[in-house]
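Before I ask anything, let me first share the structure, which is written out below as C-alpha coordinates.
Each chain you see keeps its place in the complex, though not every chain is here.
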Amino acid sequence: MSDPVRVTVWGENVHEREEAHVHALYPKGMHAAIASGLAASLGERVRVRTATLDEPEHGLGRSVLDDTDVLTWWGHTAHARVSDAVVDRVQEAVLGGMGLLALHSAHYSKIFQRLLGTTCSLRWRNEGERELVWTVDPAHPIAAGVPLPIVIEAHEMYGEHFDIPPPDELVFISSFAGGEVFRGGCCFRRGSGRIFYFSPGDQDYPIYHHRDVQQVIANAVQWAAPVAGIRGAVPGSPESQVGWFERADA
Amino acid sequence: MSDPVRVTVWGENVHEREEAHVHALYPKGMHAAIASGLAASLGERVRVRTATLDEPEHGLGRSVLDDTDVLTWWGHTAHARVSDAVVDRVQEAVLGGMGLLALHSAHYSKIFQRLLGTTCSLRWRNEGERELVWTVDPAHPIAAGVPLPIVIEAHEMYGEHFDIPPPDELVFISSFAGGEVFRGGCCFRRGSGRIFYFSPGDQDYPIYHHRDVQQVIANAVQWAAPVAGIRGAVPGSPESQVGWFERADA
(Lines give C-alpha, C1' and ligand atoms only; values in the text may rest on other atoms or scores of the structure.)
Protein backbone atom coordinates (compact mmCIF):
# COMPACT_ATOMS: atom_id res chain seq x y z
CA MET A 1 0.00 0.00 0.00
CA SER A 2 1.30 3.41 -0.86
CA ASP A 3 1.12 6.20 1.69
CA PRO A 4 -1.88 8.51 1.60
CA VAL A 5 -1.57 11.68 -0.44
CA ARG A 6 -1.20 14.61 1.93
CA VAL A 7 -3.51 17.37 0.69
CA THR A 8 -3.82 20.92 1.97
CA VAL A 9 -6.99 22.66 0.82
CA TRP A 10 -6.46 26.39 0.84
CA GLY A 11 -9.42 28.74 0.84
CA GLU A 12 -9.61 32.50 0.84
CA ASN A 13 -12.75 32.16 2.98
CA VAL A 14 -14.08 35.69 2.48
CA HIS A 15 -17.24 35.36 0.40
CA GLU A 16 -18.47 32.58 2.66
CA ARG A 17 -18.28 34.80 5.71
CA GLU A 18 -19.48 38.04 4.17
CA GLU A 19 -22.26 37.01 1.79
CA ALA A 20 -25.34 35.24 3.07
CA HIS A 21 -26.11 33.31 -0.07
CA VAL A 22 -22.57 31.95 -0.22
CA HIS A 23 -22.67 31.11 3.45
CA ALA A 24 -25.88 29.20 2.85
CA LEU A 25 -24.16 27.09 0.20
CA TYR A 26 -20.97 26.63 2.16
CA PRO A 27 -21.66 27.18 5.86
CA LYS A 28 -18.20 25.91 6.85
CA GLY A 29 -16.48 27.52 3.91
CA MET A 30 -15.74 26.34 0.40
CA HIS A 31 -12.47 24.83 1.62
CA ALA A 32 -14.41 22.59 3.97
CA ALA A 33 -16.64 21.40 1.16
CA ILE A 34 -13.66 20.65 -1.05
CA ALA A 35 -11.96 18.80 1.79
CA SER A 36 -15.07 16.77 2.52
CA GLY A 37 -15.42 15.82 -1.12
CA LEU A 38 -11.85 14.60 -1.19
CA ALA A 39 -12.23 12.57 1.95
CA ALA A 40 -15.45 11.03 0.67
CA SER A 41 -13.92 10.16 -2.73
CA LEU A 42 -10.54 8.92 -1.63
CA GLY A 43 -10.93 7.67 1.92
CA GLU A 44 -7.68 6.30 3.25
CA ARG A 45 -5.82 7.21 0.10
CA VAL A 46 -5.75 10.82 1.21
CA ARG A 47 -5.05 12.86 4.34
CA VAL A 48 -6.68 16.27 4.13
CA ARG A 49 -6.18 19.46 6.08
CA THR A 50 -7.37 22.99 5.36
CA ALA A 51 -5.77 26.42 5.58
CA THR A 52 -7.18 29.89 5.08
CA LEU A 53 -6.11 33.44 4.38
CA ASP A 54 -6.61 34.79 7.87
CA GLU A 55 -4.39 32.26 9.61
CA PRO A 56 -0.79 33.23 10.36
CA GLU A 57 1.20 32.93 7.16
CA HIS A 58 -2.18 32.14 5.58
CA GLY A 59 -1.86 28.71 7.18
CA LEU A 60 0.97 27.91 4.81
CA GLY A 61 4.06 27.97 6.98
CA ARG A 62 7.04 25.98 5.91
CA SER A 63 6.18 23.02 8.10
CA VAL A 64 2.75 22.78 6.48
CA LEU A 65 4.16 22.94 2.97
CA ASP A 66 6.83 20.40 3.82
CA ASP A 67 4.03 18.08 4.88
CA THR A 68 1.94 18.66 1.76
CA ASP A 69 1.97 16.59 -1.43
CA VAL A 70 -0.79 18.53 -3.17
CA LEU A 71 -2.12 22.01 -2.46
CA THR A 72 -5.51 23.13 -3.78
CA TRP A 73 -6.09 26.85 -4.11
CA TRP A 74 -9.31 28.83 -4.23
CA GLY A 75 -9.23 32.64 -4.11
CA HIS A 76 -11.11 35.49 -5.70
CA THR A 77 -11.75 38.74 -3.94
CA ALA A 78 -8.59 38.84 -1.83
CA HIS A 79 -5.81 37.79 -4.21
CA ALA A 80 -3.95 40.98 -3.35
CA ARG A 81 -3.96 40.17 0.34
CA VAL A 82 -1.85 37.06 -0.14
CA SER A 83 1.67 37.91 0.93
CA ASP A 84 4.47 37.72 -1.59
CA ALA A 85 6.57 35.77 0.89
CA VAL A 86 3.99 33.01 0.99
CA VAL A 87 3.75 33.05 -2.79
CA ASP A 88 7.54 32.68 -2.99
CA ARG A 89 7.39 29.71 -0.67
CA VAL A 90 4.55 28.01 -2.51
CA GLN A 91 6.29 28.53 -5.85
CA GLU A 92 9.42 26.96 -4.45
CA ALA A 93 7.43 24.01 -3.13
CA VAL A 94 5.73 23.45 -6.49
CA LEU A 95 9.01 23.58 -8.39
CA GLY A 96 10.35 21.08 -5.88
CA GLY A 97 7.54 18.65 -6.64
CA MET A 98 4.39 19.63 -4.71
CA GLY A 99 1.27 19.38 -6.84
CA LEU A 100 -1.01 22.41 -7.22
CA LEU A 101 -4.69 22.54 -8.13
CA ALA A 102 -5.80 26.05 -9.10
CA LEU A 103 -9.57 26.22 -8.88
CA HIS A 104 -11.86 28.58 -10.77
CA SER A 105 -11.02 32.21 -9.95
CA ALA A 106 -7.55 31.12 -8.85
CA HIS A 107 -6.71 31.87 -12.48
CA TYR A 108 -5.97 35.36 -11.18
CA SER A 109 -4.14 34.29 -8.02
CA LYS A 110 -0.58 35.48 -7.55
CA ILE A 111 0.75 31.93 -7.40
CA PHE A 112 -0.87 30.86 -10.67
CA GLN A 113 0.29 33.94 -12.54
CA ARG A 114 3.74 33.54 -11.04
CA LEU A 115 4.09 29.95 -12.20
CA LEU A 116 2.68 30.55 -15.67
CA GLY A 117 4.17 33.93 -16.53
CA THR A 118 1.11 35.22 -18.40
CA THR A 119 -1.84 37.42 -17.41
CA CYS A 120 -4.30 34.49 -17.17
CA SER A 121 -7.07 36.87 -18.23
CA LEU A 122 -10.37 35.63 -19.65
CA ARG A 123 -13.93 36.71 -20.49
CA TRP A 124 -16.66 36.23 -17.90
CA ARG A 125 -20.38 36.68 -17.21
CA ASN A 126 -22.22 35.61 -14.12
CA GLU A 127 -25.75 34.76 -15.20
CA GLY A 128 -26.19 31.19 -14.08
CA GLU A 129 -25.86 29.51 -17.43
CA ARG A 130 -25.60 25.81 -18.10
CA GLU A 131 -21.99 24.70 -18.50
CA LEU A 132 -21.05 21.48 -20.24
CA VAL A 133 -17.57 20.13 -19.46
CA TRP A 134 -16.31 17.97 -22.33
CA THR A 135 -13.46 15.52 -21.97
CA VAL A 136 -11.05 15.81 -24.90
CA ASP A 137 -8.55 13.26 -23.54
CA PRO A 138 -10.65 10.29 -22.41
CA ALA A 139 -7.66 8.21 -21.34
CA HIS A 140 -6.32 10.89 -19.04
CA PRO A 141 -6.41 9.86 -15.38
CA ILE A 142 -8.04 13.14 -14.42
CA ALA A 143 -11.02 12.26 -16.63
CA ALA A 144 -11.51 8.78 -15.19
CA GLY A 145 -15.06 7.99 -14.20
CA VAL A 146 -16.73 11.22 -15.22
CA PRO A 147 -19.58 11.40 -17.73
CA LEU A 148 -19.24 12.96 -21.18
CA PRO A 149 -20.12 15.75 -20.71
CA ILE A 150 -20.29 16.80 -17.09
CA VAL A 151 -23.46 18.89 -16.86
CA ILE A 152 -23.44 21.87 -14.49
CA GLU A 153 -26.91 23.34 -14.53
CA ALA A 154 -25.95 26.88 -13.58
CA HIS A 155 -22.57 28.55 -13.40
CA GLU A 156 -20.59 31.64 -14.17
CA MET A 157 -19.34 31.80 -17.77
CA TYR A 158 -15.58 31.82 -18.31
CA GLY A 159 -14.70 32.24 -21.99
CA GLU A 160 -11.80 32.47 -24.38
CA HIS A 161 -9.38 33.92 -24.92
CA PHE A 162 -7.81 32.48 -21.76
CA ASP A 163 -4.30 33.96 -21.66
CA ILE A 164 -2.28 30.96 -20.49
CA PRO A 165 0.73 29.21 -22.00
CA PRO A 166 -0.20 26.30 -24.24
CA PRO A 167 -1.20 23.61 -21.72
CA ASP A 168 1.09 20.60 -21.57
CA GLU A 169 -2.05 18.46 -21.52
CA LEU A 170 -5.58 19.63 -22.27
CA VAL A 171 -8.22 17.50 -20.56
CA PHE A 172 -11.50 19.43 -20.55
CA ILE A 173 -13.16 22.10 -22.69
CA SER A 174 -16.34 23.75 -21.46
CA SER A 175 -19.17 25.26 -23.46
CA PHE A 176 -21.78 27.64 -22.12
CA ALA A 177 -25.39 28.28 -23.05
CA GLY A 178 -24.37 31.63 -24.52
CA GLY A 179 -22.04 29.87 -26.96
CA GLU A 180 -18.63 30.57 -25.44
CA VAL A 181 -15.96 27.89 -24.97
CA PHE A 182 -13.20 27.65 -22.37
CA ARG A 183 -10.17 25.45 -21.85
CA GLY A 184 -11.25 24.68 -18.30
CA GLY A 185 -9.15 21.59 -17.55
CA CYS A 186 -5.45 22.18 -18.21
CA CYS A 187 -2.27 20.47 -17.00
CA PHE A 188 1.09 22.20 -16.68
CA ARG A 189 4.43 20.76 -15.58
CA ARG A 190 6.74 23.25 -13.90
CA GLY A 191 9.99 22.17 -12.27
CA SER A 192 9.20 18.86 -10.57
CA GLY A 193 5.63 19.95 -9.87
CA ARG A 194 2.38 19.25 -11.63
CA ILE A 195 -0.28 21.92 -11.88
CA PHE A 196 -3.92 21.41 -12.82
CA TYR A 197 -6.29 24.26 -13.48
CA PHE A 198 -10.00 23.43 -13.23
CA SER A 199 -12.53 26.14 -14.00
CA PRO A 200 -15.76 24.99 -12.29
CA GLY A 201 -16.23 26.46 -8.82
CA ASP A 202 -17.81 29.89 -8.53
CA GLN A 203 -18.86 30.81 -5.00
CA ASP A 204 -22.42 31.64 -6.07
CA TYR A 205 -23.24 28.04 -7.00
CA PRO A 206 -23.08 24.68 -5.20
CA ILE A 207 -20.39 23.43 -7.56
CA TYR A 208 -18.25 21.74 -4.92
CA HIS A 209 -21.19 19.60 -3.90
CA HIS A 210 -21.46 18.30 -7.50
CA ARG A 211 -20.44 14.64 -7.61
CA ASP A 212 -18.62 14.83 -10.94
CA VAL A 213 -16.69 17.93 -9.91
CA GLN A 214 -15.65 16.13 -6.74
CA GLN A 215 -14.52 13.19 -8.86
CA VAL A 216 -12.36 15.41 -11.06
CA ILE A 217 -10.73 17.03 -8.04
CA ALA A 218 -10.08 13.64 -6.46
CA ASN A 219 -8.55 12.38 -9.71
CA ALA A 220 -6.44 15.50 -10.05
CA VAL A 221 -5.08 15.20 -6.52
CA GLN A 222 -3.85 11.71 -7.30
CA TRP A 223 -2.41 12.81 -10.65
CA ALA A 224 -0.59 15.81 -9.12
CA ALA A 225 0.99 13.94 -6.22
CA PRO A 226 4.75 13.65 -6.60
CA VAL A 227 6.04 10.32 -7.91
CA ALA A 228 6.54 7.88 -5.04
CA GLY A 229 5.80 10.71 -2.66
CA ILE A 230 9.29 12.08 -3.15
CA ARG A 231 9.83 15.80 -3.15
CA GLY A 232 13.21 17.33 -3.79
CA ALA A 233 14.77 20.68 -3.24
CA VAL A 234 14.73 23.21 -6.03
CA PRO A 235 18.00 22.74 -7.88
CA GLY A 236 20.70 25.34 -8.16
CA SER A 237 23.21 25.55 -11.01
CA PRO A 238 26.19 23.41 -9.94
CA GLU A 239 29.56 23.75 -11.56
CA SER A 240 30.32 20.23 -12.73
CA GLN A 241 33.81 19.01 -13.53
CA VAL A 242 34.45 16.77 -16.50
CA GLY A 243 33.37 13.26 -15.63
CA TRP A 244 31.52 14.27 -12.46
CA PHE A 245 28.98 11.56 -13.15
CA GLU A 246 31.63 8.85 -13.16
CA ARG A 247 32.47 9.39 -9.51
CA ALA A 248 31.01 6.82 -7.16
CA ASP A 249 29.15 9.47 -5.22
CA ALA A 250 27.72 11.33 -8.16
CA MET B 1 9.56 39.21 -53.35
CA SER B 2 9.22 35.56 -52.49
CA ASP B 3 7.84 33.13 -55.04
CA PRO B 4 4.11 32.42 -54.99
CA VAL B 5 2.95 29.45 -52.94
CA ARG B 6 1.98 26.66 -55.31
CA VAL B 7 -1.32 25.23 -54.11
CA THR B 8 -3.17 22.19 -55.39
CA VAL B 9 -6.81 22.07 -54.27
CA TRP B 10 -8.02 18.50 -54.31
CA GLY B 11 -11.71 17.73 -54.34
CA GLU B 12 -13.56 14.46 -54.36
CA ASN B 13 -16.21 16.17 -56.53
CA VAL B 14 -18.97 13.61 -56.06
CA HIS B 15 -21.68 15.32 -54.03
CA GLU B 16 -21.51 18.34 -56.30
CA ARG B 17 -22.31 16.27 -59.35
CA GLU B 18 -24.84 13.92 -57.82
CA GLU B 19 -26.89 16.09 -55.48
CA ALA B 20 -28.84 19.05 -56.79
CA HIS B 21 -28.68 21.16 -53.63
CA VAL B 22 -24.91 20.78 -53.43
CA HIS B 23 -24.59 21.54 -57.12
CA ALA B 24 -26.60 24.70 -56.54
CA LEU B 25 -24.16 25.83 -53.88
CA TYR B 26 -21.06 24.80 -55.80
CA PRO B 27 -21.89 24.61 -59.50
CA LYS B 28 -18.23 24.18 -60.48
CA GLY B 29 -17.42 21.98 -57.50
CA MET B 30 -16.29 22.72 -53.98
CA HIS B 31 -12.68 22.60 -55.14
CA ALA B 32 -13.38 25.45 -57.54
CA ALA B 33 -14.86 27.54 -54.72
CA ILE B 34 -11.88 26.87 -52.48
CA ALA B 35 -9.50 27.74 -55.29
CA SER B 36 -11.37 30.96 -56.06
CA GLY B 37 -11.30 31.97 -52.43
CA LEU B 38 -7.55 31.46 -52.29
CA ALA B 39 -6.94 33.43 -55.45
CA ALA B 40 -9.13 36.25 -54.20
CA SER B 41 -7.43 36.36 -50.80
CA LEU B 42 -3.83 35.94 -51.85
CA GLY B 43 -3.59 37.22 -55.41
CA GLU B 44 -0.05 36.99 -56.70
CA ARG B 45 1.17 35.37 -53.51
CA VAL B 46 -0.38 32.09 -54.63
CA ARG B 47 -0.63 29.94 -57.76
CA VAL B 48 -3.60 27.62 -57.57
CA ARG B 49 -4.58 24.54 -59.51
CA THR B 50 -7.24 21.93 -58.82
CA ALA B 51 -7.35 18.15 -59.04
CA THR B 52 -10.18 15.67 -58.55
CA LEU B 53 -10.83 12.02 -57.86
CA ASP B 54 -11.85 11.04 -61.37
CA GLU B 55 -8.71 12.29 -63.06
CA PRO B 56 -5.92 9.80 -63.78
CA GLU B 57 -4.03 9.20 -60.55
CA HIS B 58 -6.73 11.43 -59.01
CA GLY B 59 -4.88 14.35 -60.60
CA LEU B 60 -2.00 13.80 -58.18
CA GLY B 61 0.75 12.34 -60.33
CA ARG B 62 4.30 12.77 -59.21
CA SER B 63 4.88 15.81 -61.43
CA VAL B 64 1.91 17.57 -59.83
CA LEU B 65 3.05 16.82 -56.30
CA ASP B 66 6.60 17.87 -57.13
CA ASP B 67 5.14 21.20 -58.21
CA THR B 68 2.97 21.63 -55.09
CA ASP B 69 3.89 23.48 -51.91
CA VAL B 70 0.54 22.98 -50.21
CA LEU B 71 -2.20 20.46 -50.95
CA THR B 72 -5.75 21.00 -49.67
CA TRP B 73 -7.95 17.93 -49.35
CA TRP B 74 -11.72 17.61 -49.28
CA GLY B 75 -13.36 14.20 -49.43
CA HIS B 76 -16.33 12.49 -47.83
CA THR B 77 -18.34 9.85 -49.62
CA ALA B 78 -15.54 8.34 -51.68
CA HIS B 79 -12.61 8.04 -49.28
CA ALA B 80 -12.37 4.34 -50.11
CA ARG B 81 -11.97 5.06 -53.81
CA VAL B 82 -8.69 6.90 -53.30
CA SER B 83 -5.91 4.55 -54.35
CA ASP B 84 -3.36 3.47 -51.78
CA ALA B 85 -0.58 4.25 -54.24
CA VAL B 86 -1.64 7.89 -54.35
CA VAL B 87 -1.91 7.98 -50.57
CA ASP B 88 1.63 6.60 -50.34
CA ARG B 89 2.85 9.32 -52.65
CA VAL B 90 1.05 12.13 -50.84
CA GLN B 91 2.34 10.89 -47.47
CA GLU B 92 5.88 10.89 -48.84
CA ALA B 93 5.43 14.41 -50.16
CA VAL B 94 4.12 15.68 -46.83
CA LEU B 95 6.97 14.09 -44.89
CA GLY B 96 9.33 15.73 -47.39
CA GLY B 97 7.88 19.16 -46.64
CA MET B 98 4.65 19.67 -48.61
CA GLY B 99 1.95 21.32 -46.52
CA LEU B 100 -1.45 19.63 -46.17
CA LEU B 101 -4.80 21.18 -45.30
CA ALA B 102 -7.38 18.54 -44.35
CA LEU B 103 -10.82 20.08 -44.62
CA HIS B 104 -13.96 19.01 -42.74
CA SER B 105 -14.83 15.39 -43.57
CA ALA B 106 -11.23 14.80 -44.64
CA HIS B 107 -10.84 13.77 -41.00
CA TYR B 108 -11.75 10.32 -42.31
CA SER B 109 -9.59 10.44 -45.44
CA LYS B 110 -6.93 7.77 -45.87
CA ILE B 111 -4.16 10.36 -45.99
CA PHE B 112 -5.16 12.05 -42.75
CA GLN B 113 -5.53 8.77 -40.86
CA ARG B 114 -2.25 7.59 -42.33
CA LEU B 115 -0.34 10.62 -41.16
CA LEU B 116 -1.90 10.74 -37.71
CA GLY B 117 -2.11 7.06 -36.85
CA THR B 118 -5.44 7.27 -35.01
CA THR B 119 -9.05 6.64 -36.03
CA CYS B 120 -9.93 10.35 -36.30
CA SER B 121 -13.48 9.48 -35.28
CA LEU B 122 -15.89 12.08 -33.88
CA ARG B 123 -19.56 12.72 -33.10
CA TRP B 124 -21.76 14.37 -35.70
CA ARG B 125 -25.27 15.63 -36.42
CA ASN B 126 -26.41 17.40 -39.54
CA GLU B 127 -29.18 19.74 -38.50
CA GLY B 128 -27.96 23.12 -39.61
CA GLU B 129 -26.95 24.50 -36.23
CA ARG B 130 -25.07 27.67 -35.56
CA GLU B 131 -21.34 27.05 -35.13
CA LEU B 132 -19.06 29.51 -33.36
CA VAL B 133 -15.35 29.15 -34.12
CA TRP B 134 -13.29 30.52 -31.22
CA THR B 135 -9.63 31.44 -31.53
CA VAL B 136 -7.64 30.10 -28.58
CA ASP B 137 -4.23 31.24 -29.92
CA PRO B 138 -4.77 34.84 -31.07
CA ALA B 139 -1.16 35.37 -32.10
CA HIS B 140 -1.14 32.34 -34.40
CA PRO B 141 -0.71 33.32 -38.06
CA ILE B 142 -3.64 31.09 -39.03
CA ALA B 143 -5.93 33.24 -36.86
CA ALA B 144 -4.79 36.56 -38.30
CA GLY B 145 -7.59 38.86 -39.33
CA VAL B 146 -10.56 36.72 -38.32
CA PRO B 147 -13.21 37.85 -35.82
CA LEU B 148 -13.63 36.32 -32.39
CA PRO B 149 -15.66 34.22 -32.88
CA ILE B 150 -16.26 33.33 -36.50
CA VAL B 151 -20.02 32.89 -36.78
CA ILE B 152 -21.32 30.23 -39.15
CA GLU B 153 -25.09 30.46 -39.15
CA ALA B 154 -25.80 26.86 -40.08
CA HIS B 155 -23.52 23.86 -40.25
CA GLU B 156 -23.15 20.21 -39.46
CA MET B 157 -22.15 19.53 -35.84
CA TYR B 158 -18.81 17.82 -35.25
CA GLY B 159 -18.25 17.05 -31.59
CA GLU B 160 -15.76 15.55 -29.17
CA HIS B 161 -14.28 13.17 -28.61
CA PHE B 162 -12.20 13.74 -31.75
CA ASP B 163 -9.74 10.85 -31.80
CA ILE B 164 -6.57 12.61 -32.94
CA PRO B 165 -3.12 12.82 -31.39
CA PRO B 166 -2.64 15.87 -29.14
CA PRO B 167 -2.32 18.70 -31.68
CA ASP B 168 1.09 20.35 -31.81
CA GLU B 169 -0.75 23.69 -31.88
CA LEU B 170 -4.44 24.23 -31.17
CA VAL B 171 -5.82 27.31 -32.92
CA PHE B 172 -9.62 27.05 -32.96
CA ILE B 173 -12.32 25.42 -30.83
CA SER B 174 -15.91 25.37 -32.10
CA SER B 175 -19.12 25.30 -30.13
CA PHE B 176 -22.52 24.35 -31.52
CA ALA B 177 -26.03 25.40 -30.62
CA GLY B 178 -26.65 21.95 -29.14
CA GLY B 179 -23.78 22.48 -26.69
CA GLU B 180 -21.04 20.32 -28.18
CA VAL B 181 -17.45 21.52 -28.59
CA PHE B 182 -14.85 20.49 -31.17
CA ARG B 183 -11.15 21.09 -31.67
CA GLY B 184 -11.74 22.26 -35.22
CA GLY B 185 -8.46 24.06 -35.96
CA CYS B 186 -5.43 21.87 -35.24
CA CYS B 187 -1.81 21.97 -36.41
CA PHE B 188 0.41 18.91 -36.69
CA ARG B 189 4.06 18.70 -37.77
CA ARG B 190 5.04 15.44 -39.41
CA GLY B 191 8.44 14.92 -41.00
CA SER B 192 9.25 18.23 -42.70
CA GLY B 193 5.57 18.87 -43.46
CA ARG B 194 2.97 20.96 -41.73
CA ILE B 195 -0.62 19.77 -41.51
CA PHE B 196 -3.65 21.86 -40.60
CA TYR B 197 -7.05 20.38 -39.98
CA PHE B 198 -9.98 22.79 -40.26
CA SER B 199 -13.47 21.51 -39.53
CA PRO B 200 -15.83 23.98 -41.28
CA GLY B 201 -16.87 22.87 -44.76
CA ASP B 202 -19.82 20.51 -45.07
CA GLN B 203 -21.14 20.15 -48.60
CA ASP B 204 -24.70 21.01 -47.59
CA TYR B 205 -23.83 24.60 -46.64
CA PRO B 206 -22.16 27.52 -48.44
CA ILE B 207 -19.21 27.44 -46.05
CA TYR B 208 -16.51 27.96 -48.66
CA HIS B 209 -18.18 31.21 -49.72
CA HIS B 210 -17.87 32.50 -46.11
CA ARG B 211 -15.33 35.31 -45.96
CA ASP B 212 -13.80 34.34 -42.64
CA VAL B 213 -13.45 30.70 -43.63
CA GLN B 214 -11.69 31.83 -46.79
CA GLN B 215 -9.38 33.94 -44.66
CA VAL B 216 -8.47 31.00 -42.44
CA ILE B 217 -7.72 28.80 -45.45
CA ALA B 218 -5.60 31.54 -47.01
CA ASN B 219 -3.70 31.99 -43.75
CA ALA B 220 -3.21 28.25 -43.39
CA VAL B 221 -1.84 27.90 -46.91
CA GLN B 222 0.82 30.47 -46.10
CA TRP B 223 1.58 28.85 -42.76
CA ALA B 224 1.88 25.35 -44.25
CA ALA B 225 4.15 26.30 -47.14
CA PRO B 226 7.65 24.87 -46.72
CA VAL B 227 10.28 27.27 -45.39
CA ALA B 228 11.87 29.22 -48.24
CA GLY B 229 9.96 27.02 -50.64
CA ILE B 230 12.44 24.23 -50.10
CA ARG B 231 11.23 20.65 -50.11
CA GLY B 232 13.57 17.79 -49.41
CA ALA B 233 13.49 14.09 -49.99
CA VAL B 234 12.28 11.85 -47.21
CA PRO B 235 15.38 10.80 -45.30
CA GLY B 236 16.64 7.26 -44.99
CA SER B 237 18.73 5.96 -42.10
CA PRO B 238 22.37 6.52 -43.12
CA GLU B 239 25.23 4.70 -41.47
CA SER B 240 27.47 7.52 -40.27
CA GLN B 241 31.12 7.04 -39.46
CA VAL B 242 32.66 8.76 -36.46
CA GLY B 243 33.30 12.36 -37.32
CA TRP B 244 31.22 12.27 -40.52
CA PHE B 245 30.17 15.85 -39.84
CA GLU B 246 33.76 17.07 -39.79
CA ARG B 247 34.33 16.22 -43.41
CA ALA B 248 34.23 19.17 -45.76
CA ASP B 249 31.39 17.66 -47.76
CA ALA B 250 29.23 16.61 -44.83
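All chains are identified by letter, namely A and B, in their written order; residue positions are counted from 1 within each chain.
Assume a residue touches a chain if its C-beta (ideal position, glycine included) is under 8 Å from a C-beta of that chain, and two chains touch if they have at least 3 such contacts.
Because the structure is a prediction, the values reported are computed rather than measured.
A.B. asks: Count all the copies in this homomeric complex, not only the 2 that are shown.
C.D. replies: Across the complete structure, the repeated chain appears 4 times.
As a convention for this text, only the chains that are shown with their structure count from here on.
A.B. asks: Superimpose the Cα atoms of chain A on the matching ones in chain B and note the rotation angle, 0 to 180, in steps of 5 degrees.
C.D. replies: 180
A.B. asks: Indicate the whole-number Å distance between the mean C-alpha point of chain A and the mean C-alpha point of chain B.
C.D. replies: One centre to the other, that is 37 Å.
A.B. asks: Considering only the defined contacts, which chain B positions touch chain A in the complex?
C.D. replies: Going through chain B, the ones touching chain A are 130, 132, 134-138, 148-149, 159-162, 166, 169-170, 173-175, 177, 179-181, 183.
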